[in-house]
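This report concerns only the one structure given below.
And now, chain A:
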Amino acid sequence: MSQFNAFVQKEFYHIFRDKRTLLIILGMPIVQMLLFGFAMNMEVTHIRTAVFDPSPDQSTTQITRRIEANPYFDVVGQVHSEEEVNNLMRQGAIDLAVIYESGFHRNIVHSGEAQIQFIADASDPNRGTVATNYVTGILAGYQQEMMQLQTIPFHINTETRMLYNPQMESAYLFVPGIMGLILMIICTMMTSVSIVREQEQGTMEVLLASPLKPVTVLMAKTIPYTVLSAINVASILLLSFFVLNVPIRGNFLLLLFVCLLYILLSLTLGLLISTLVKKQLDAVLVSGIGLMMPTLVLSGMIFPIGNMPLVLQWSSYFVPARWFITAVRKIMIEGQGIMTVLPEIGILLGMTVFLAVLSILNTKKRLA
Partner candidate 1 sequence: MNVIEVSELTKKFGSFTAVDHISFDVKEGEIFGFLGANGAGKTTAIQMLCGISNPTSGKGTVAGYDIFKENEQIKHNIGYMSQKFSLYEDLKVWENIRLFAGIYGMNDKEIKENTRRLLKQLDFESERDTMVASLPLGWKQKLAFSIAIFHTPKIVFLDEPTGGVDPAARRQFWEMILDAAYKGITVFVTTHYMDEAEYCDRVSIMVDGRIDALDTPHNLKQQSQAQNMDEVFRKLARKAKRIN
Partner candidate 2 sequence: MGKSVLTSPAIMIDVRDLHKSYGHTVALAGVSCSVNDAEIFGIIGPDGAGKTSLFRILASLLLPESGSALMNGVDVVKDYEKIRRMIGYMPGKFSLYQDLTVEENLYLFATVFNTTIEENYHLVKDIYQQIEPFKTRRAGRLSGGMKQKLALCCALIHKPEVLLLDEPTTGVDPVSRKEFWDMLRQLKKQGISILVSTAYMDEASLCDRIALIQKGRFLGIDTPQGIISSYRRSLWSLHAGNVRGLLKSIRSYPHVRSCFAFGESHHVAVEEGFSERDFQQYLSSKGYGQIHLEPISPTVEDFFLDMTIDN
């Protein structure tokens, strides 16, 4: 058997004999998925609501009273201009604004039609959606009751506006995010730790003193972790499809290809980290915590990139997860084809090559 194969086999022995770590690696994505899935479905309460009613009349008073009476809403008060609504929203003092048009009741009576506007803070997309859904429901209930009492048919036009997150990136979107985070952390951490462990335990010293090329050692490390990560991709996709009912709208093979590319990128990043640190603990800190924050914050997974200060927007270009998550969203949720994700694929590929070259250049032939 060739040196390379023998080495890959050895890596698999290491992995399968460390049952606890294996359990964590394979269990973490499942736990994360369920946690996020559960958190996303949590009930939304205490929706702080402001009402702008330029011409109070019997209809608006009744609608407002219904909102006030609903246990999910805390009406914080009446405001007197749209500008005031905007200010409160910006300060984060309210989650929802209800804006009646002037002469609301008169319009119903005269033309059978009136306008009402809901503005929601969608920086937490879930909360924003739920708030507008609730308030729309209250309005619908009111309309139905009025229809039964009155003979004149009428219609209230609602206009909903989501602030700060206008595309309404909602509940589904955490699935690509989780994939981006989990794959990045597992791949980088496991590869870097397993290499640094050999340095710490002294086995690397023997390998270096042998004819084996250090690059062969590094390459052999990537194979088993690619396999493990593929299992993780599978379990995430299965969970999201069957348990969380997230559809896979686009081409499945294209999705797998993007995942594989991202896995390779993360592995090479792990190799690079291993050439830079000396202790297993450092490897864990750098690949775990060091990558977790940028991946969480700058990938668009939680906070929409469009709302960030420019400097952070630029920084996000360097976060691989950003491109991965965008590509997966396009394929999985929006159902788009290969042409639309070519830029992301190109960027991920470029990053992989760059990191691979860097880590090979950085691989030492001798002890430091």
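Assume a residue touches a chain if its C-beta (ideal position, glycine included) is under 8 Å from a C-beta of that chain, and two chains touch if they have at least 3 such contacts; residues count from 1.
Inclusion criterion for the candidates: all candidates are chains of the complex that A comes from, given by their letters.
Everything quoted here is computed from the prediction, not taken from an experiment.
By the touch criterion defined above, chain A in this complex contacts candidate 2 out of 1 or 2. The touching residues of chain A, counted against candidate 2 in their complex, run 1-3, 6-7, 10, 13-14, 17-18, 201-203, 205-212, 365-367.
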